[in-house]
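For this view, one protein chain was removed and the others were kept in their places.
Per-chain numbering from 1; labels A, B and C assigned in written order.
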Amino acid sequence: MLPEPAPEWHTTAWLNTPQPLELAQLRGKVVLLHAFQMLCPGCVAHGIPQAQRVAKLFEGAPLAVVGLHTVFEHHAAMGPESLRAFLYEYRVTFPVGIDAPGPDGDPIPCTMRAYAMQGTPTAILIDAQGRLRRQVFGQYDDLLLGAELGALLVEARQSSAAAVDAQAAEGCSDDRCARGP
Amino acid sequence: MLPEPAPEWHTTAWLNTPQPLELAQLRGKVVLLHAFQMLCPGCVAHGIPQAQRVAKLFEGAPLAVVGLHTVFEHHAAMGPESLRAFLYEYRVTFPVGIDAPGPDGDPIPCTMRAYAMQGTPTAILIDAQGRLRRQVFGQYDDLLLGAELGALLVEARQSSAAAVDAQAAEGCSDDRCARGP
Amino acid sequence: MLPEPAPEWHTTAWLNTPQPLELAQLRGKVVLLHAFQMLCPGCVAHGIPQAQRVAKLFEGAPLAVVGLHTVFEHHAAMGPESLRAFLYEYRVTFPVGIDAPGPDGDPIPCTMRAYAMQGTPTAILIDAQGRLRRQVFGQYDDLLLGAELGALLVEARQSSAAAVDAQAAEGCSDDRCARGP
Partner (left out) sequence: MLPEPAPEWHTTAWLNTPQPLELAQLRGKVVLLHAFQMLCPGCVAHGIPQAQRVAKLFEGAPLAVVGLHTVFEHHAAMGPESLRAFLYEYRVTFPVGIDAPGPDGDPIPCTMRAYAMQGTPTAILIDAQGRLRRQVFGQYDDLLLGAELGALLVEARQSSAAAVDAQAAEGCSDDRCARGP
C-alpha cells in the first residue's frame, strides 16, 4: 500500500513561531508532528521530552518538529493562556499550533479528526514528500522512533539528490542548459 | 533550638475534601504539606508523585498528606478550573488547598509568605504537636524524607502514649479519677 | 512479639575493612546488613546502589552499612578474586564479608541459612541493641527503608541517652561516683 499525502492541519493560533506553519512549507523535510494536551500525564512525562530531544539531536538535519495542542477534554482548563505558560515553564521551543475546534459542537478538534487520532500523545511522521508514514498513539520507543527518522532522512537525501539531478537534467546549471525529457 | 508551632495556612478553596482543612484539626498526626504549582516541572516530575507515594505507603499510619497550590507566577494560567482538571488527570487524591492571594498586590500568596518558602516544590513536615520540623525546597531524597517521617511517627506514638498516661494520671478512667499534679 | 537478637554472621573473609567485623562490635549502632551476590541483577541495579546511598546519606549518624556476599549458585564464577574486582569497579566502599559455605555440602551458606533468607538481595535491619527488626527480600522502597532507619535511629538515640543516664546514676563521671540503685 502506497503512503498517502498527510492531511493538512487546521489551527486557530500558533506559539513559538512568528508565522503560522503550513505543512506544504515543510516539503523537503521530515516532519515529526507531536500531538499533545498540556494536562495529559503521558505527554508531559514522555511525549514532549522525546519531541524536545529529537529537535535537539537532529538539529541541522532536514527535520522539523512541530507540536499540535489538540484538546478533547477539559477545554476551559487548557486555553491559550495556560498553554503559553506551560510551554514557557517546560522550555518547549518548537512551534506549536492549536488545533481548531470541531464543527457543530464536535468535541474532537479538526486535525485530530482528520488524522483519526485515538488520543494523546500521538506522534506522526510525515516524509519529505508530505506523505503520512507512521502514526503512534502512546509511548513510542526511542529506538523505533530513531530508526524511522533515520530511514526517512536517508530517503529525503536521496529524493533531494534525485530532484537536483532531475533539475540538472532539465534545467540550466552554471555552464550549460539542458532541455527536459 | 526548640521547634516552633507551624504557621496556620490561609486558603481560599479546597479540592478533594468536603470541608476545608485546618492545621489544628490534624493535631496527633504527622503532616506532610506539599506546596506546588501545577505548571512547575519539578513539582509534576518529582514532588507530587512523591507526595502520592507517601500517602499510599503510609496509609493507616497517623500521617496526613496535604497539598497546597501556591501560585506566584502565571496566575491566569493556573486558576481553580485548571487545577481541578490537573488533579483529575494526575490522579491526585489527597486534599489540596488553594493558597490565598497576598494582600495589597503582593504576588506571593499568604501561606507561602508565612512559611517563607523559596519556591515550589516545597515539602514541609509538621509533627503531631503541630510544630514545624523540616522544610525542603526542591527535590527531596526519598531516603531522607522517609527517615524524617519514620522519626516523627515514633515521636507521635510516644507522645500519644504519654498523653494517654498523663490523661490517666490527671483525669478519669473507667474505674477511677485522679487529681492532677 | 518482642524482637529477637539477630543471629551472629559467619564469614570466611572480609573486604574493605582491615579487621573482620563482628555484629557485637556494632552495638549502639543501627545496622543495615545488605546480602547480595555480585552476579544478581537485582542486587546490582537496586540493592547495592541503595546501600551505598544509605551509607553516604547517613554518614555521621550511628548507622553501619555492612555487605554480605552470600553465594548460593555459580560458586566458581563469584570467587573472592571476582568479588574484589567487582567492588572496585562499582566503587563499593562499605565492609563486605564473605558468607561461610554451608556445612556438609549444603549449597546455602551459613549466614543465609541462619537468617532464613529467601535469596538476594536481602536487606536486614538490626537495631542498636543487636536485635533483628526487619528483613526484606527483593526491592525495598526507599521511603519505607528510610522510615525504618529513621525510627531505629530515634530509638538508638533514646536508648543511648538512657544508657548514659543509667551510667551517670550508677557509675563515675569525672567529678563524682554514684552507687547503683
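Just so we're on the same page, contacts are C-beta pairs under 8 Å (C-beta built on N, C-alpha and C of every residue); 3 or more make two chains touch, one makes a residue touch a chain.
What you see is a predicted model; the values in this text were computed from it and never measured.
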| item | value |
| --- | --- |
| Chains in view touching the one left out | A, C |
| From A:Glu4, A:Glu22, A:Asp106 or A:Asp141, residue that would touch the chain that is not displayed | A:Asp141 |
| Contact footprint on subunit A, counting only the chain that is left out | 50, 53-54, 57-58, 141-155 |
| In subunit C, positions touching the absent partner | 39-41, 44-45, 73-74, 76-78, 81-82, 84-86, 88-90 |
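Keep in mind that, in the parts below, only the chains that are shown with their structure count from here on.
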| item | value |
| --- | --- |
| Inter-centroid spacing, subunit C versus subunit B (mean Cα positions, whole Å) | 34 |
| Rounded Å distance between subunit A and subunit B, as computed from the means of their C-alpha atoms | 43 |
| Residues within subunit A bordering two or more other chains | none |
